[in-house]
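Report on one structure; see the data block that follows.
For this view, one protein chain was removed and the others were kept in their places.
Think of it as A and B in the order they're written, each chain with its own count starting at 1.
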Amino acid sequence: MSDTPNVVTGDLEAPTTEAPAEAESTSSETADRKREVHDMWVAGTEEPAWMRSYTDEGAQEILAAEDESAPELTRGTVVEDDFIFDDVADDDELQILNMGPQHPSTHGVLRLHLELDGETIRRVKPIIGYLHTGMEKTAETLTYMQGSTNVTRMDYLSPMHMELAFSLAVESLLGVEIPERGQAIRVLLTELNRVSSHLVWCATQGTDLGAVSMLIFGLRDREYILQFFEKVTGLRMNHNFIRPGGVAADLPDGWEEDIEAILQKVPQGVSEYEELFNGNPIFRDRTMGVGVITPEECKALGVSGPIARASGINWDLRKAFPYSGIDKYDFDVPVGKHGDVWDRYLVRMEEIKQSLGIVKQVLETIPGGDYRTTDRKVTPPPRKRIDESMEALIHHFKLFTSGFKVPAGESYAAVESPRGELGMYVVSDGREKPWRLHARTPSFNHVQALPTMMTDSLVADIVATIASADPVLGDVDR
Amino acid sequence: MAHRSGPSGFLLTTYDAAINWTRTRSMWAATFGLACCAIEMMATGAAHNDLARFGMEVFRASPRQADLMIVAGRVSQKMAPVLRQVYDQMSEPKWVISMGACASTGGMFNNYALVQGVDEVVPVDVYVPGCPPGPQSLIHGILTLQDKVMSGEIVR
Partner (left out) sequence: MTDSPMTDSPMTDSAMTDGPVTDVFAPLAKAFPEVEFEQVLESQQDVAHVPADRYVDFVAAARTAGFDVFVDLCGVDYLRSNPRYEVVTNLLSHEHVRRLRIRVGVSGTEPVLSSITSVFPGANFYEREVYDLFGIVFDGHPDLTRILMPDDWEGHPLRKNYSVGSVPVRFKESPKAQ
């Protein structure tokens, strides 16, 4: 790992309190896989000394990778698909439980069909489509100019990434180059969006595990970013700001101060969360070793983003296929080891910090110049020209009513959204509306991978696992 | 509390007013978050906007305990029966706020998949415009509903 530059921040196991750190090292060293129970206690509430013997109680920690029996014991059954299995012989003992689609913890209208053997989940079938909006069909009726209005509503927690992926796909067909300032604005907004999306994840993960105050905290810090977005784009969500050809407008006056305020406030909040989570015995117990997915399963199921990275796949589209000049900025890709909920938490927390680092670099290095391409085929003439020239007015009118034509062809462009690989596949027949627009959305794969993460775990782990997969149902159903 | 003059009917009107007042001040909402608007609904309940000021921060997961259904987001053809079922499970008196353009009219998605307005499925008391409506809009919608309940305009 050490010979690959700019990639890995090292081991992510970095709790703030000392006692759990000892527990980690103990767990990987002792062969009998026991843990000291007093490590789980908050300072001041320790058990008497005689109770500090090794016990299995609450031991859900990850086992060392050298231990050969580890995968079977901790990672559940390796399941390729929930319904490929033959029916279990003693069907009578299984209980069918329906969860959703209206349920507080399911991050939207996800429905799970569970087969329980007592407390243990034997099979899971996610049932989706309760938010199917027909956006891919609607996209065929909208011009490329209007297209980002549509796609931004798919993944409503990271609208900027949806717009960026769509714009990149269209631009690759058009063959236009975006000026450096436009690219920097895109990077700035998408990375801020990654932070705000991860903050919502933080809020919902905490809520689902019973820490309702996390909802208040997470959304509090997200609000600072949304206020900046509102100032820049005019809307708190669903911005329609990144468009084919650049961005809709330049950054407003005084944006530097706003970013500096965000860079000051959000890390404060993040360190507060880490204080709340890292040493919290309940949170550690409910996340460690829960919802495990292996790298091989990630690849076969198309799982990407923080979940894949938490399982040890060193892969980030920002490094592999850089877009919008993001390779100019210095950042690290956090990689986990165990692929459980706890590692996903660590990866996401580190990603927030890295993204804020990118934002800081953009603030320091943003170049001047145009924020959108000067190609008049896709960019409307400047306001001043419209006042002067009739042709410019007609051009402006035509561009916004009938749109611009895109050469025939097909293109796939992907960006690293907060959830993973977000791709847009655009097929153009040479007219001003796409012939076909397909969105490859990360949550779709992650919902598909839920049975793999959940099978043979306990009912109480369902919400923790769903929350850590961070599915956005608008992203799943489109 | 509204006092009316005159000896006759004094008790009856205050009784109504008292009931309406209690209804508005602890109106618990069912979590019916569907799409983008649900995030804004969560933001309304969070620190910056603090829905608790209006006695409404308690979002109930069970429709049996809820008085108000905030339909936050687009309602698909597949979701519409579920929505109606949840509404039927709520106990009287119950109110519905249609939050956002999609829930109110179908919004920009005039296509095969969406119900064009949730009022085709359940009766709606207050429509909140916006895509998505900001927390301030939602709070305004909630206050409008409280006014309507207080004034007795909505009789259930």
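The criterion applied here is as follows: a residue touches a chain if its C-beta (ideal position, glycine included) is under 8 Å from a C-beta of that chain, and two chains touch if they have at least 3 such contacts.
From a predicted model like this one, the values you see are computed outputs, not experimental measurements.
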| item | value |
| --- | --- |
| Among A:A184, A:L199, A:I313 or A:V341, residue touching the chain not depicted | A:I313 |
| Candidate in contact with the missing chain, chosen from A:L112, A:I128 or A:V341 | A:I128 |
| Option touching the unshown chain, where A:K231, A:K265, A:K337 or A:R431 are the choices | A:K337 |
| Touching residue (missing chain; options A:T233, A:Q448 or A:S468) | A:Q448 |
| Hidden partner interface residues of subunit B, rising order | 77-78, 105, 110-113, 116 |
| Sites on subunit A contacted by the missing partner chain, in the whole complex | 1, 4, 7-8, 10-11, 65-66, 80-81, 83-84, 128-129, 132, 134, 136-138, 140-141, 172-173, 295-296, 299-303, 311-315, 319-321, 335, 337, 409-412, 421, 423, 425, 427, 435-436, 438, 440, 444-445, 447-449, 477 |
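Convention: only the chains that are shown with their structure count from here on.
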| item | value |
| --- | --- |
| Touch list for subunit B against partner subunit A, complex | 31-36, 38-40, 42-43, 45-48, 59, 61, 63, 73-74, 76, 78-79, 82, 86, 108-109, 111-114, 131-132, 134 |
| Complex contacts: residues of subunit A adjacent to subunit B | 101-104, 108-109, 129-135, 137-138, 149-150, 153, 156-157, 200, 203, 215-217, 219-220, 222-223, 226, 236-238, 473-474, 477 |
